[in-house]
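The next block holds one structure in the form of structure tokens; read it before the comments.
A single protein chain has been omitted from the complex, and every remaining protein chain is retained in its original position.
Chains here go by letter, A, B and C, matching the order in which they are written, and residues are numbered from 1 within each.
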Amino acid sequence: MRTEQTTDWTLAARDAAAKLAVDALERDRANAEPLAEAQLLREHRLPSLLLPTSVGGGGGTWADALRAVREVAVADGSIAQLLGYHYVNQANLAWVADEPTRRRWQERTGPAQWLWGDAVNPVDPDLTLTPVGDGAAGGYRLSGRKSFATGVSSGDVSVVSGLDSSTGRSVLVVVERGAAGVQPGGDWDNLGQRLSASGSVTFTDVEVPAENVLGFLDGEAATPRASLVTPAIQAVFGGFYVGVVRGALQTAAEYTRSTSRAWLLSDSASAAQDPYVLATYGRLVARLRAAEALADQAGAALVAADEAGDDLTWHERGELAELVAALKVVSSDLAVEATSAVFEVTGARATSNRVGLDRFWRNVRTHTLHDPVQYKAREVGDHFVNGTHPEFTLYT
Amino acid sequence: MRTEQTTDWTLAARDAAAKLAVDALERDRANAEPLAEAQLLREHRLPSLLLPTSVGGGGGTWADALRAVREVAVADGSIAQLLGYHYVNQANLAWVADEPTRRRWQERTGPAQWLWGDAVNPVDPDLTLTPVGDGAAGGYRLSGRKSFATGVSSGDVSVVSGLDSSTGRSVLVVVERGAAGVQPGGDWDNLGQRLSASGSVTFTDVEVPAENVLGFLDGEAATPRASLVTPAIQAVFGGFYVGVVRGALQTAAEYTRSTSRAWLLSDSASAAQDPYVLATYGRLVARLRAAEALADQAGAALVAADEAGDDLTWHERGELAELVAALKVVSSDLAVEATSAVFEVTGARATSNRVGLDRFWRNVRTHTLHDPVQYKAREVGDHFVNGTHPEFTLYT
Amino acid sequence: MRTEQTTDWTLAARDAAAKLAVDALERDRANAEPLAEAQLLREHRLPSLLLPTSVGGGGGTWADALRAVREVAVADGSIAQLLGYHYVNQANLAWVADEPTRRRWQERTGPAQWLWGDAVNPVDPDLTLTPVGDGAAGGYRLSGRKSFATGVSSGDVSVVSGLDSSTGRSVLVVVERGAAGVQPGGDWDNLGQRLSASGSVTFTDVEVPAENVLGFLDGEAATPRASLVTPAIQAVFGGFYVGVVRGALQTAAEYTRSTSRAWLLSDSASAAQDPYVLATYGRLVARLRAAEALADQAGAALVAADEAGDDLTWHERGELAELVAALKVVSSDLAVEATSAVFEVTGARATSNRVGLDRFWRNVRTHTLHDPVQYKAREVGDHFVNGTHPEFTLYT
Partner (left out) sequence: MRTEQTTDWTLAARDAAAKLAVDALERDRANAEPLAEAQLLREHRLPSLLLPTSVGGGGGTWADALRAVREVAVADGSIAQLLGYHYVNQANLAWVADEPTRRRWQERTGPAQWLWGDAVNPVDPDLTLTPVGDGAAGGYRLSGRKSFATGVSSGDVSVVSGLDSSTGRSVLVVVERGAAGVQPGGDWDNLGQRLSASGSVTFTDVEVPAENVLGFLDGEAATPRASLVTPAIQAVFGGFYVGVVRGALQTAAEYTRSTSRAWLLSDSASAAQDPYVLATYGRLVARLRAAEALADQAGAALVAADEAGDDLTWHERGELAELVAALKVVSSDLAVEATSAVFEVTGARATSNRVGLDRFWRNVRTHTLHDPVQYKAREVGDHFVNGTHPEFTLYT
């Protein structure tokens, strides 16, 4: 007896997923900007899930948000990435911005169901923010290039980090879609997550008015709360991976039931009765159930941390990050293995490109490289053996 | 931020575990009857945890009971087995016996903190129950032998299953410790779980008065509720395995910190900083966290099933069994691997018998063979692919 | 000090591989008939490697042939499949045909460097051979369809199996390219092995003159020698898989050295010095070395069996098949895992489709499904535990 809490948000996400599933393979191949998909998310009111009802939001929790990402990922990994990144990008309003800024932007984003992209990836050299006039109060001009910028090309607004050329501090600003000087590279042609709109973007003297400055994003300004973006995005990853695994296994099981043949040396009447096929499914499903349970725990922990607000301590933030890191490790390992193993339970004919069963592997094989899982494992081990919490970075 | 619910029962079990940990290795080697250990459990009031407070019990839930087993297993796998089996054996009062019988036995067992053993293992040929006088109303004489009978030699009472020689039905009866004709074999000398008192027992014309008959245990009499013993005992297994893994990892980490040396080709100042050591711990801990999360879910599901009582449906019972089977699979695989891998993060000197780090592997290597994990994996796979629930047996 | 025997054949195969490597990715994407590639093999005289020098062949051994397949597979899995299948198809001349037939065809195929395709896959219903006139002496008309027929569309001749409609026996015949009534489906659009020309073929009243009849291929006619086709093709598979693994690892290492960046939390100056990157390579390479060593042993054993000729016993044939099955198991498992793991040692940017590092995984993920590895593992286990040899089929 599974005691599953099926919320309205889960149902809304499942409904969106069902629509995305219809042509997930064709859309993956087409590799187009996910504009229709973004609209679908808006129609299900998923973008505003986390915002307070007072600003036209859905009033949901981070557990709801993570669960929605997971449900969408069952059908479409790319769009799950867009949605998950959106939640974290938008959360900078709650966690980094001051009260007036937060309210101003939430009031705009909520009713409009905006999707938030980002150009924050810290592996690249930083973008430059040149003060216009006298410091941040006068706004900035933004220039530079980011190699990976999920959702900048398809999102309504984007969170962008850059270095203030006068102070050297890392500043977080909002850039609206279609702003002059923003040039998406249109160069995302990768193995997986093909619709995630993750290509490069070049900023050339983009005007950033003062009201678009959200706050600082560096060690000096970091608070436990402001640094929640890292465990949050990593929890998105974990939820996304377990969703893809469920999608792969469900798709494979449908194929095994409907199409696979019993092997000629098997005593079983059908592939769906073969002892090896069933045990292989069973082991993968068992691991999936465990990863899902851990994802649920991570969701609950993120809710608690979010609710703690300014009272959140570094220790609590560290414990959350460790739990999420554990989720990252088990979900990454499972995802890469399970999405490749599904072929073993469907058989040779399932490699036809008409079936497209490889898209699950392509998606997680691509995205799990975001940051090396070995370093996440080291982080978990360091916590267990030495009781440490890693310092805040955009990866830890 | 881990949102752990630390109940009084968890604290009581941890306290018992701390005392058991002091000489776990020496007691393992001595291979004696666990009488002092049983007394320790009684002193912490753990045996009556599940009984209603109205009969002097602790009023705890199955989630509490499974958590207590897990905590004890961190220190001592054998005693965790005794406690876990006890809970399930005693639960036949709640799930199989009729109301007067249940109450009569609960009132005796609660205040006395009795531990319940069993001679129910269905792999052996069945014991024989010969009616005295006219059918079950006159009681039985019990004869035969069971190869494995956990807790019969050390428990206060035992649940015993046998075949009624007149009707051929499988009957569940209670045999009290020291009853004439009960002869424990004292022949449990196995690789692991050495204190679990799991040797054989021979019954020779043991008198079983009518009031000691709990009910039937066969397909004919099976109800969803009466058949909860199987998911319950399998949930005990899963909890026990994850507890042993935590015990092994904690013991190893203490050794790594205090005693292990950095490898001479390592750049690290100490073993506890070595990148390979940390990543190995991290992967094992991450999997442990996932298995623990799944064990928590299984506990919650068993609570719900227990509370449903006679309203429990076969479908709900089947979903519970599937969830527990998934836990069995992941915890078994992890337990065997992790308890062997701890040597890789402690090093050659940790193989000294003074350290005794092998006892964790010996315990789970022995007990995970109770029923083959491949058939549990098949069960999970069959459910996922074909939507089936296995028929009730003492293994499914 | 590696004691490698680098023969002229190995050098020739490596030279062909070097040329194939230049545009392997582009050719994979184009999915065209591998006509130019076939010509390249001919220019290196690889097709006639196994034929006696007396008929214009190369006089090489099966060890040479398997090694050539392995070397080609380092660069191009599809073409390695074509070459390996060719060797086995052509070997029906030596193993199944009578002396005059063998000589007649060898004299034609040797100097012309013909490539042999096949339509023999037994999973489909059989093709029909209708006798023209009075039995096989008058030749046949061939009709029917095969779903997978490697090399029929690109090979110079093909070996085809069909059921003699008058006797019900399975007969092996030769069909020449361009014969009237042969219609390749051009429908091979699969995940991997895209250039292996493995699509369907339809035969409509194809004339098969008597001289094109090679012999019988069924239990009745089976001799140890005639049944060598199965261990031979399975040895080809194993060699092909280890070649692809080496190709994947070499390609990845080149990328790691030239392009990958050290992770920002790493203490290493470059990705090529990272302890996790190096240990991951090391474990994969170590397993590759072991699989290659086993492939060498399998090659030597096939040479011995081939040389034994009609003196080969069923026991010897069974021992060979068991050794080859072991190779199949280890090489399949390694291939699927290693070709996915290479991304972990190259990093996120290596998922760009310009790099195309996924083609190794696509190739082995597709081909290792030819027959389920679990059943090969069962075969090896049955031999070890029970001393059995499987009966001859086209899979065992």
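Everything that follows uses one rule, which is that contacts are C-beta pairs under 8 Å (C-beta built on N, C-alpha and C of every residue); 3 or more make two chains touch, one makes a residue touch a chain.
Source: prediction; values computed, not measured.
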item: Omitted-chain contact residue, chosen from C:265, C:279 or C:394; value: C:279
item: Option touching the unshown chain, where C:82, C:142, C:320 or C:350 are the choices; value: C:320
item: Subunit B residues that touch the omitted chain in the full complex; value: 122-123, 189-192, 261, 263-266, 276, 280, 336, 340, 343-344, 347-348, 350-354, 358, 361-362, 365-366, 369-375, 393, 395-396
item: Those residues of subunit C which, in the complete complex, touch the missing chain; value: 1-3, 249, 253, 256-257, 272-273, 275, 277-283, 285-287, 289-291, 293-294, 296-297, 300-301, 304-305, 308, 312, 316-317, 319-320, 323, 325-327, 329-330, 333, 374, 376-386
item: Touch list for subunit A against the chain that is not drawn; value: 267, 275-276, 279
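Definition applied: only the chains that are shown with their structure count from here on.
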item: Centroid spacing, where centroids are CA-atom means, of subunit A and subunit B in whole angstrom; value: 40
item: Subunit B and subunit C, separation of their C-alpha mean positions in angstrom; value: 52
item: Where subunit B touches two or more other chains at once, by residue number; value: 275, 279
